[in-house]
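As you look at this complex, bear in mind that one protein chain is not there, while each of the others sits in place.
Showing subunit A:
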Amino acid sequence: MATTTTTSQPALSFPRPIFAALSPHPFLQAHLTSTPKQPLRANGRTAHEFRSLGVNTGSLTHCNGSAVIRMGNTAVVCGVRAEILSSETGGQEISGQEDEKEDEGDEDDDTGEIESLKLLVPNIELATGSSPQHLPGQAPSAFAQTLVTRLRSLLLSSRIVRLEDLRILYTPPSNPDESHSDEEQRREVKGHWTLYIDTMFLSLDGNAFDAAWLAILAALRDTLLPHAFWDEELETILCSDDPADAHKLRLRGLPVPSTYAVFEGKSEDEEDGGVDWVLSDPDAFEESVCRETVCVVVDRSEGGMEGRLRRIEKCGGGVVDRGVMKTLVERSTQRSGVWEKVLSGS
């Protein structure tokens, strides 16, 4: 390892990439402590600064909804594809009568049915050469499996997709001879739309969870389901290819995750006087030197400006206490405004 410098140069100095590779922790600490008033990270952001977002929807031909998003150097493409699960082949006989008063469907708990029928099938693929750690030809890594489990759990627990939107209903023609005046609107569930949500990482530079969720959210908002109906003549479910008949998904709320990594500064004289930084939206380099991560999901679409907390995940380390967590929730609430703008602008 050529670390020797010429004698005319008294200070031992390295070019940036070598310093970063040799001793990542002091490298980041040197950056954060070099300007005490405005500590900058190695990537030029302040500790509280998130990366800017770019969203582009509807670019894939064979998807009902799609989005390509960019979050700094992380780029993700997500496609939502709808296929039909008919009630007969679905293995579960669920055709029953539905009441008419399902308009205010905000209250009913339909997550159980979506989950048991497996109507939402999210999957991710990291092995696209997106980063040197995830090479193709291997089974999904533990990281990929954890990531997709977290995404699925957020999809289900935030109840973002309504079961109503996925149902394919059929109203049998009422027989005029029989007078069923009390139960006129008898509707049968003939099938369900199943949404395959496939997320490919084109480039991975940290914060995979937020990026994947942004892509999924943008793709779901873009999703257009054709009008599907039961055809009595052919006894199958057919769809109308007229875009005017198709409907968008009415998503419940807008859960916005914000991920933080805690960088534990080390003081030089081995006392526990090191300063800790909570870095917003860590990139891959920062993730590699941070042990503790926090992910806060807030939803500001209901509950006023304060928003509602949907989820908090924290793993490793012991820096974030209740006080810090409060500030993180505030930071996440501010961040969700940016997401709202980006998503509605697309």
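Basically, a contact is a pair of C-beta atoms (placed from the backbone, for glycine too) under 8 Å apart; a residue touches a chain by one contact, two chains touch by 3 or more; residues count from 1.
Following the convention adopted for this analysis, contacts and distances are computed from a predicted model.
Here one chain is missing from view; checked against "Ras-related protein Rab7", "Pseudouridylate synthase TRUB2, mitochondrial-like", "Exoribonuclease family protein" or "WD repeat domain-containing protein 83", UniProt names that protein "Exoribonuclease family protein". Considering A:A47, A:C239 or A:V275, the position touching the chain not shown turns out to be A:C239 (whole complex). Shown as candidates are A:M71, A:I160 or A:M200; the residue that touches the absent chain is A:M200.
Checked against the hidden chain, the listed residues A:R81, A:K190 or A:R335 yield one contact partner: A:R81. Where subunit A meets the chain that is not shown, the touching residues are 11-16, 19, 23, 26-27, 30-31, 34, 40, 60-63, 66, 73, 75, 77, 79, 81-86, 89-91, 117-119, 121-123, 125, 127-132, 135-137, 139-140, 145, 148, 152, 194, 196, 198, 200, 202-205, 224, 226, 228-229, 231, 234, 236-243, 246, 284.
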